[in-house]
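With one protein chain withheld, the remaining protein chains of the complex are depicted in position.
Going in written order, the chains are labelled A and B, and every chain counts its residues from 1.
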Amino acid sequence: MSLLQVNNLEVEFPLLSGKVKALKDISFSLDKGERIGIVGESGAGKSVTAFAILNLISKPGRITNGSIWFDGANLADMDRDQIRNIRGNKISMIFQDPMMTLNPVLTISTQMVECLQAHRNLPEAEAKKIAVEKLRAVQIPAPETRLDQYPHELSGGMRQRVVIAIALISDPALIIADEPTTALDVTIQAEILQLLLELCVNFNVGLILITHDLGVVSQVTQRTLVMYAGSIIEQGPTRELISSPLHPYTQGLIGALPEQTTPGSRLNQIPGVMPSLQDIPEGCAFHPRCTLAVAKCQHQIPELKGKTSRLCACHLVDDVDA
Amino acid sequence: MFAFLLRRFGQAVIVMLVISLLSFSIQDQLGDPLRELVGQSVSEEIREQLRDKMGLNDPYLVQYWRFLKNALQGDLGTSYFFKRPALDVILDKLPATIDLVIAATFWILLFSIPVGIFAAIHPDHWFSKLALSLSILGISIPVFLTAIFLIYLFAVELGWLPSYGRGDTITLFSTWKTSLLTLDGLSHILLPSISLASVILPLFVRLIRSEMMEVLESEYIRFAWAKGLRRRRIWFLHSFKNTLLPVITVGGVQIGIMVAYTILTETVFQWPGMGFMFLEAINRVDTPLIVAYLIVVGLIFVVTNTVVDIIYGLVNPTVTLVGRPT
Partner (left out) sequence: MNFSLERMRRSPVYYSFINNKVAMVSAAILSTLLLVSILAPFIAPYDPWDQTAFDIMDSEYPPIGSSGADDRFLLGTDDMGRDMLSTILYGTGISIAIGIFATILQAFMGISIGLVSGYFGSRLDSFLMRIADIQLSFTTLMVAIIILAVFQAAVGLNSYERYALLMIVLVIGIAEWPQYARTVRACVLAEKKKEYVDAVKVIGLRPMRILYRHILPNTFSPLLVISTVQVANAIITEAGLSFLGLGMPITKPSLGSLIRNGFDYIFSGSWWITFLPALVLIVLILTINLLGDWLRDVLNPKIYK
């Protein structure tokens, strides 16, 4: 019984120049306590997927098709009050830059307590106690003193821990983390990722981790989805996906990692650039850059299919064994 | 906090010194005090003696020093026209101007905050578009024209409201005369205060609207939505508090403009405040009064700026009141 089931999700942005499809027929599911990663380049649609789940897509974008099943209800159909009940309560989000995520003029205490009080009737003293507990859980030293501080008084790593604490404060079933470590120092990144992993495992919280960094997913997630130009093109258990990628794009991504290159030689790049959402080519969106493309790739969009948990959207990859 | 106040006080002193120096130089150039006191028929020798006795032939700095000393003791000279100490004349007229400024500020705050917030949250609503159009119109009509139009419509054509003067006043604390507490006074202050507000109100509406729209697009507001908070809280606490910051800064500057506009408004309505007094003093070349006005306005200005800075420091936690952001 899956925790989250996304079916045929479609998101459109009506711009001055015409309608742009940011997400095309996205489907995936997540079990209770499962941790999946969504990787792809900027503009592939990863963040849009994350925001779509909680209906937080920036205007003028909207969900035009599909359903998002969670806890027996379709999130895409909910009205304002219903979705408010889910946000910060059953499903939480973590954004990229903790300096921009926390409101600079409100205290840490206010920003934590309000998240609790928005969803249940708690006196402030009790809510503050829970807040301190969560701060301790994210390993912030001297948590009681943090309550009256302002975001700018904390370091980048500490701020992100606070954000994680806020995400956990109502004991959600799922956390969606959008590039949670991209804005942090490299030295802090590993700490935060480790923290996230431990918390999800200990509290049995599901995680959708969005990143462009394959190293990050390999550390934390059990399963990974690869997105390209608004579609999922490959899916599978993380370790397998990275060690033996099926889709030419994924192969290119792995091959481009510095670790894969012998020192002194050129880095292996995928030629070309991912197309902008307004100029998606016919057929397989990747075919102009694909070294293995055949005639079929130019006209027919490949389906995401496969046996068991390994899925791939490429004409050249027939049924794959697990 | 103390260090901040000390620094601001130091700055204020310097600014006041500069203002007093400039004012004093004006006094030096403008008009001949002797001519005001003594007639034309007095001989030149006696004039020279009088000049000496009055200290008018002393070197510049000595005269300036004397001027400063007197000023600090509250003696800003004697008005030629009123034949009374200049400071007394000003303090007599000050309450009228303060009444006007309070009334105008009342209109400004009452309308600009709700309208600005609404226009930011619902930018495509017809009311927002109307408010914006009226704002551009309001900014484009100079304050004295608004005053003239209002007078023509309400006083001349309709005869509903008086066109000049202050009306009845009530005396508080045995010295302060205010007209805000009498019905007659209120009917007199209605048009002038609306005129004075008419230029600054649209500015604030546009300012609040644009600042709030920017805030609403920020990541921390999106995060607030993601936390599942109620709309009202997101709009009025999370967003508005951040909007306030630039508004306070700009608002502080507008106060200076308001002082200048009171001169125009009071002139149209013959409102017996400081601004009208200043203009009349200019026409009569009543130099001591002119100089005294400049010093008093300078002081008001410096005090208001300091207060605005303190308010800003209190609202914005990222600024410690030493004046430098952490």
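Basically, a contact is a pair of C-beta atoms (placed from the backbone, for glycine too) under 8 Å apart; a residue touches a chain by one contact, two chains touch by 3 or more.
The model shown is predicted, which means the values in this text are computed figures rather than measured ones.
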Not-displayed chain touches, in the whole complex, chains B
Sole touch to the unshown chain from B:123, B:142 or B:165: residue B:142
Where B:98, B:121, B:161 or B:259 are the choices, the one touching the absent chain is B:259
Across B:151, B:191, B:244 or B:295, the one contacting the chain not displayed is B:151
Residue positions on chain B contacting the omitted chain are 15, 26, 29-31, 136-137, 139-145, 148-149, 151-152, 156, 163, 253, 256-257, 259-261, 263-264, 267-268, 279, 282-283, 285, 290, 294, 297, 301, 305
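Here, only the chains that are shown with their structure count from here on.
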Chain A to chain B, mean C-alpha position gap in Å, rounds to 54
As the complex stands, chain B meets chain A at residues 217-220, 222-231, 233, 237-238, 241-242, 245, 315-318, 326
Contacts from chain A onto chain B in the complex sit at residues 54, 56, 58, 80, 84-89, 92-93, 95-97, 100-106, 114-115, 118-119, 150, 152-153, 163, 166
